[in-house]
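A single protein chain has been removed from this complex, and every other one stays in its place.
In this document, chain identifiers A and B correspond to the written order of the chains, with residue numbering beginning at 1 in each.
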Amino acid sequence: MRDRDWPAGSFAAEFADANALVAAVRSLRARGYSGIETYSPMPLPELDATLRFRKSRLPALVFVGGVAGGAISYFIQWYADVYAYPLNLGGRPVNAVTAFIIPTFEGTILGAALVAFFGLWFVLRLPTYWHSVFDLPGFERATVDRYWVAVSGEDARAGAEVTPNELRALGALRVVVLDGAEDAGAAGGVGLEGAR
Amino acid sequence: MNDRVLLHGNAGDAALTDSLLAPLWRTPSLWWMLFVVSCAGTVLFVFSIYWTIAKGIGTWGNNIPVAWAFAITDFVWWIGIGHAGTFISAFLLLLNQKWRGSVNRVAEAMTIFALVNAAMFPLLHLGRPWFFYWLAPYPATMGVWPNFKSSLPWDVAAVTTYFTVSLLFWYMGLVPDLASARDRAVSRARKLAYGIFALGWRGSGYQWQRYRIAYVLLAALATPLVISVHSVVSLDFAIAQLPGWHSTIFPPYFVVGAIYSGLAMVLMLLIPLRRAFHFEDVITEAHLDRIAKLMLAMGLMLAYSYAMETFMAWYSGDHFERYTYLFSRPFGPYAVLYWIMTALNVLTPNIFWSRRLRRSTPALFIASFGILIGMWLERFAIIVTSLNRDFLPSSWHFYAPSWVDFGLLAGSIGLFGMLFLLFIRYVPTVALSEVKRLRLELANEAAGEVAGA
Partner (left out) sequence: MTDYAALFTSAQEMDEVSRRSFLKLLGASMALAGVDGCTRMPAEKILQYVEQPPEVTPGVASHYATAFSMDGYATGLVVDSHEGRPTKIEGNPLHPASLGASTAQQQASLLQLYDPDRGRRIVQDGRASSWDAWAAEWTPSVARSRVGSRGEGLHLLLEPTSSPTVASLLDKLRGMYPGMGVYFYSPAGPATMPGGASLAQYDLSAADVIVCFDADPLATGPMSLAYARQFADGRRHPATRMNRLYVAEPAYTCTGMAADDRLRCRPAVVQGLLERVYASVSHGGASGAGAVSSGFGDGADAWLTNVLADIESHRGRVVVIAGDRLGPQGQALAAAINGAIGATGSLVWTTPSPLLGAGDAGSNLAKLKEALDANAVSSLVCIGGNAVYRSPGSLRLGDGIRRVAHSTYVGLHADETSQASHWYVPLAHYLESWGDARAYDGTLSVVQPLVQPLFGARQEVEVLSALAGEAAADPFTVVRSNWQSAGHAASDDAWSEVLRKGVLEGSAYPRGASGRSDSVASAVGRTGGPGLRPVEDHPDGIDVIFAADARVHDGRFSNTAWLQELPDPITKLTWGNAGLLSPATARRLGVATGDVVAIERAGGSMRIPVIVSPGHADNVLALSFGYGRAGAESVARGIGANAYEIWPAVGTFVATDATVRSAGAHRQLAITQSHWSMDARDPAQSLSLAEYQRKTPAPARKRQLSLYQPDAPNGVAAQQWAMTIDLGNCIGCSACVVACQAENNIPVVGPDDVRKSREMHWLRIDRYLDGAENDPAVSLQPMLCQQCEKAPCEYVCPVGAATHSADGLNEMVYNRCVGTRFCSNNCPYKVRRFNWFDYNAELAETERMAKNPDVTVRERGVMEKCTFCVQRIREAEISSQVDGRALRGSEVVTACAQACPTRAIVFGSLTDPGSEVVTSRADARAYQVLEELGTEPRVQYLARIRNARAAEEQA
C-alpha cells in the first residue's frame, strides 16, 4: 500500500535486520493484515509480492514521453529546414530525413528520460520534507541499518492489544504507536516502551 | 572463490555506512594538496580561455588546412572519457552485474565532470563564441535557423542529451544515499543541505519499489545513449569527405575507444581513492580485475579497428585514402606520435592477460595513464594528420600548437580534478544502499550454502 501520514492507532516496529523484517511482514500478511508498509535502508524486492503494490504507470508515461520528444524534435527540424528556412546547401535534399534521424533519436531519449525522472518524484510525492514517521525515536537509522514495519490503525485487524504483541512476537526490537498527530507518536511510544 | 570477493570484512551496516561516508566528515591533507594543484590548473584554464576570447583563435596554432586541432582533440577525448560512467552504471545494471555498485557512483561523477569539460571546447573553438547559441533552434528575429544537415547540431543534441540524462541518472541514484548522509550528519548545516537534496526520502517499500522501476528505466534509456553519443561525435568527421575522416567504421570505432579511455580514467580515479579512504573492503581487487578485463576487451576491439581502417584504405584502391593511411600517418610529419599512439593503445592492454597484473594497482595505474595518453594521441592523429595533408598538395602545411593550446588541455584536466575532489568531499562516493543490498545477498548466499552443506 502507499504509505501516507498514518492514522491514529497505527503501530510501527523496528527490526534489527532485513531477513527478520521480511519474515515479519510475510507473517503479518498471512495473519490478514493489509495496511502494511516497510521502511528500509535498501530495496527489498522480496516483499514486492507481499505488499501488493499497484502496477506502476511510470513505464507507460515514459513511453509517451519518448514518443513526444521524438515527434517534437523532428518537427523542429522540419519546420526549420523545410518550412521556415529552406536553403540550397550543397545541392542536398531539403527534407533530409536521414540527417534528421539523429536529433530525433536524441529527442526521444531526452523526452523519455525527463518523464522517468520527474515522473518518479511525482508519483512518490517527493519532495516531502516532513512525514510522521520521521518523529519516531531512532527512525533516522532506517536509512542506515534498521528496518521498520508499520501497520495502519485503520486496518481491520489492528488492535491496541493484539498488534504490538504480535509484532514483538515476530522479533521487533520495539513497537511504538504511530500517530499523525505531532506529539502522540512520541508520547505513545514512551507509553508503550514503559508498558513493556 | 576467495579471489572473487566483492566485499571484504563483516562490519555491520552502521559501520559500513560510516566508513563509506567518512570522506564527508574528515579531509586528509592529501586532499588539500591535490585541491590546491587542481585549482592552479583551473586558473590556467580560465586564463587561456580569456586569452582566446580576447585575442582570437589566432592565439592557437590552428591554420588552413588544419582548421581543427587541439581543441577538438580535447573535446573528443573528454567526451570519450565520459563514456565509462554510464557504461558501468547503466550497462552493467541491465546486465545485473552486482559488482557495479561499489564503483558506479565514482564513474558517473567522472562522466559528468568530463562532459562539463568536453562541452566547453566546441564553444571556445568557435571563431565568434559569443554567437554559440546560433546552433540552437530558436525563433530568431533574423528568421534564420540552424542547418540540421550538418553534424554539428547533431553533436549539440547528442552531447546535451547525454549530459542531461547522465546528470538525472546520477542524482536519482544519489537520493537514498543523501538520506543516509542526512541522518548521519552531525553539523546542522550538513543535515539541512543533505536533507534538502534527499527530498525527504524515507525508504518506504513503496518508494523503493517505484524507485527501482524508474532507475531501471533510466538505465535502459542511458544505455543506447552511450552508444549514440560517440557515434554522433564520430559523424563530425565521418560526414566530411576528407581522407582519414570519410569512413563508415567510425561510429563503433569511436565508441570502443571512448569506453576504453573512460575505463582507464575510472581506474586512475579509483586506485588512489580506495587507498586514501581505505575502501579496499568495498572496492576490491575483484573490481579492478573486472575493469581490467573490460579494458583488455576494448583494447583488442580498438586494435581491430585500427587494422580494419588501414586495410580498407588499401583495399579501396583510392589514392587519397591510401596516402593518408599508408603514408601520411605512419611515415608523415606526425609519424612519431602515430607510433606512440599505436604502441600505447594496442600493446598496453595486453598486459592484462596476466591475472597478477590485473590486480596490481601500480600496473593498472601506469597502464591506464598510458592508455589515456594513447587515446588523446589517437584523436590528434585522426584530426590533424588527416587535415594537414588532404587533396591538393599545394595546400599541405604543418601544424604546431601554441602555449594556449597546451594551457587549455592542462587547464581542463585541472578543472576536472577540482570538480572530482569536491565531489568526493561532499557527496557519498559509494552507493550505500546497493552495497548493503549486496552484503545482504552475499550473506544469505553464504547461509544458504552453509544450510545446504
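Here is the rule we go by: a residue touches a chain if its C-beta (ideal position, glycine included) is under 8 Å from a C-beta of that chain, and two chains touch if they have at least 3 such contacts.
If you're wondering where the values come from, they're calculated on a predicted model, not measured in any experiment.
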Field: Selected from B:Ala181, B:Ala313 or B:Leu387 as touching the chain missing from the view
entry: B:Leu387
- prompt: Looking at B:Ala22, B:Leu167 or B:Ile239, which residue reaches the missing chain?
  reply: B:Ile239
Field: Options B:Gly41, B:Pro65 or B:Gly101, residue touching the unrepresented chain
entry: B:Pro65
Task: Quickly run down the residues of subunit B that touch the omitted chain.
output: 55-58, 61-68, 125-128, 131-132, 134-135, 142, 144-147, 149-153, 156, 236, 239-242, 245, 319-320, 323, 387, 389-398
- request: Go through subunit A and note every residue touching the omitted chain.
  value: 85-94
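The rule we apply is simple: only the chains that are shown with their structure count from here on.
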- prompt: What part of subunit B is in contact with subunit A in the complex they form?
  reply: 12-14, 17, 137, 143-149, 151, 153-154, 157-158, 161, 164-165, 168-169, 171-172, 176, 179-180, 182-184, 195-196, 199-214, 217-218, 221-222, 224-225, 228, 232, 235, 432-434, 436-437, 440, 444
Task: Report the residues of subunit A in contact with subunit B in the complex, numbered from low to high.
output: 1-3, 18-19, 37-45, 47-48, 51, 53, 56, 58-59, 62, 66, 73, 76-77, 79-81, 84-85, 87, 89-90, 92, 96, 99-100, 102-103, 105-107, 109-110, 112-114, 116-117, 119-121, 123-124, 126-131, 133-134, 140-145
